[in-house]
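The complex is shown incomplete by one protein chain, all other protein chains being positioned as in the whole.
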Amino acid sequence: MSIKLSKEEILKIANLSRLDLTDKEIDNFRDSISEIINYISIINEVDIAGIDNFFQVNDSSNILREDSENKATDFELDPSNFIDTDESYIKVKKVL
Amino acid sequence: MEIKVIIGLEIHVQLKTNTKMFCSCSAKYFNDSPNTHLCPVCLGLPGALPVVNKKAVIQAIKVGKALNFNINSKSRFDRKNYMYPDLFKGYQITQFEFPIDTDGYIVLKSGKKINIYRAHLEEDTAKSLHHKGYTLLDGNKAGVPLLEIVSSPEMFSKEEAKEYAKKIYNVVRFIGVSDCDMEKGQMRFDVNINLEIKKEGKIFKTPISEIKNLNSFRSMERAIDYESQRQLEEFEKKGIVLEKGNKTTRGWNDNLSKTFFQRDKEESDDYRYFPEPDLPPFILTEKFIQDALSEIDILQEDALVSLIQEYRISSDIADLIVEERDYYDFFIKVSKSYKEYVNLSNWIVTEIIAIIKEYSLEISSCDIHDFIKLLNSIDEKKISVSSGKEILKKMMLEDINIEKEIDNKLIDTDLNKIESIIKNILESNKDLVQKYLDGKEGIMGFLIGQVVKEMKGRIDPIEVKEKILIELDKNYRN
Partner (left out) sequence: MNIAELKKNIKDKKISPSEILDIYFKKAYVVNKDTNCFISITEDYTRKRLQNSKIESELSFIPGVIKDNINIKGTITTAGSRILENYKSPYTATVVEKLGNFSLIGKGNLDAFAFGSSTENSGFGVTKNPLDTSKVPGGSSGGVAAAVVSGVSLFGIGTDTGGSVRQPASFCGLVGLKPTYGLCSRFGLIAMGSSFDVPGIIATNVSDTALVLNSIAGFDKKDSTSINIEKKDYTKLKDDSKLKVGILKMPKDGVSTEIAKAFDDSVKLFSKLNIDLVEIDFKYISYSLAIYYILVPAEISANMSRYDGIRFGFHPDKNFESISDFYKDARSKFEDEVKRRVMIGTYTLSQGYYDAYYNKATQIRNLIKNEFKEVFKDIDFLISPTTPTLPFNIGEKTKDPLSMYLSDLFTVPANLVGYPAISIPNKKIDNLYSGLQIMGRPFEEDRLLSLSYLIENQLWK
């Protein structure tokens, strides 16, 4: 059975993704995303009873860092990358 | 109509670590200039990757023990997705499905058990300062380790909620995982609250409000009061009851003493959690857990029991001593060489803590060796109790030589001198003496004071009183 996402569904996903779509984009994404959702839905046929959902590429664990300050990285803060600054704060217009 | 308030608490505790949760930037940011503790990781720059702070994991394990949690050997981090300017990556690294601690509890004084669902590690957000028309962001706090402790909604009054919160505060501080300094935001409360209303034989539940970010016990209590009343009024006016999806998030305005609507939970609550792919899970070995637990020498409740049972200290006094880990440690250190435990505990609670509070000191300003010398001198009656108190205060506020101070206050044993001073004082205060003899007992204190003053404090007031009484009997009473 093939799924076709409604315009409302696309808008809901877009809003949750913080994306603003034009009407043309809505149509375009409705088609392509529906097609892809239908394609990936073939996994429905796989029986996964009893299979672990804890996945790791490599079986490593407990990768922990000692709690000591380390400024070894060559990073330098570049406030010119910020949208705006006020003293050394990052300044954003109207958040609330 | 019967009304029951139902309260659940989410408590955020900033863990005491040198560095942030997922990077090596300093986590000690208080009063530092904005945006000075930042690196690609906590600034959320493209390509940066988190690495877990071992100390924070150890702290979480310790809290696990102190709050009777199951400490899970298998645990992992997840991403909680929501975009907000104070959340630089647009997701918070937290623990959703497999938190480190689950199913804990504490017991209130009444004996009521409050279950605690979970405690999980996560990262703090940046600080936002909202101004008219714009917001300022400081990333120093972004990425500081947090432990979120989530209770079951089992508290049915603000008193229970406060006792629960206080208990968490004490327990967590006692094992040293956080200072919980609320003025610095090191401990914050989110209150989930609604009412159960019995009316005409039916039970109604009001919609749950989550009041975010309360930063003192007092504001928590006031918010509970306000919100219970508000929900009741709303119920009476509109009759809306709890349904799936009608939970709201509210804020607290301390100046107005009001909660205010922030948002409906429904739409924004889709956090799309999934396992953090940048961090392998924890498979904590028994050894790792034991090593972490070995950092706890004693839990607060065990300390309390030992003060009462081993040191025979009254529970009221013992309660006050275990309120601060430092007080307890001080008690234990002094008790190694000073065995009058009850006397010691009284000195700590009535004198030392009072001085600490009055002058905002730490107990470390009371030198242990000097303090023991002082107590011994008093017990051996070399100096008076009141001199001892004076010296203690001086000792905590200034740099002094204890021997010299004690020598200066040694009790004067020259009987003739004492008697003649008493005589003189009584002579020159004849009127008062008469008043005393007529029944104004308060005068005695004054007379003693005069003598002690004349003796430069080098006498025990109790002894003075005895001698005055003798003198009165001898020469003033008929």
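Note that the chains are named A and B in the order they appear, and that numbering of residues resets to 1 at the start of each chain.
Here is the rule we use: a residue touches a chain if its C-beta (ideal position, glycine included) is under 8 Å from a C-beta of that chain, and two chains touch if they have at least 3 such contacts.
Predicted model, so just to flag it, every value in this text is computed and none were measured.
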Option from B:Phe69, B:Phe88 or B:Trp252 whose C-beta touches the chain left out: B:Phe88
Chain A residues touching the omitted chain (full complex): 10, 13-21, 25, 28-29, 32-33, 35-37, 39-44, 46, 48, 51-53, 55, 57-58, 60, 63, 65, 73-78, 80-84, 90, 92-96
Residues in chain B touching the chain absent from view: 40, 43-52, 79, 81, 83-85, 88-91, 137, 270, 272-275, 277-280
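As a working rule, only the chains that are shown with their structure count from here on.
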Whole-Å gap between the CA centroids of chain A and chain B: 40
Residues of chain A touching chain B in the complex: 16, 18, 54-56, 58, 60-71, 73, 75, 77, 79, 86-96
Footprint of chain A on chain B - complex, ascending: 17-19, 24-26, 33-36, 38-40, 43, 51-57, 74, 76, 83, 85, 128-130, 133-139, 270, 272, 275, 279-284, 288
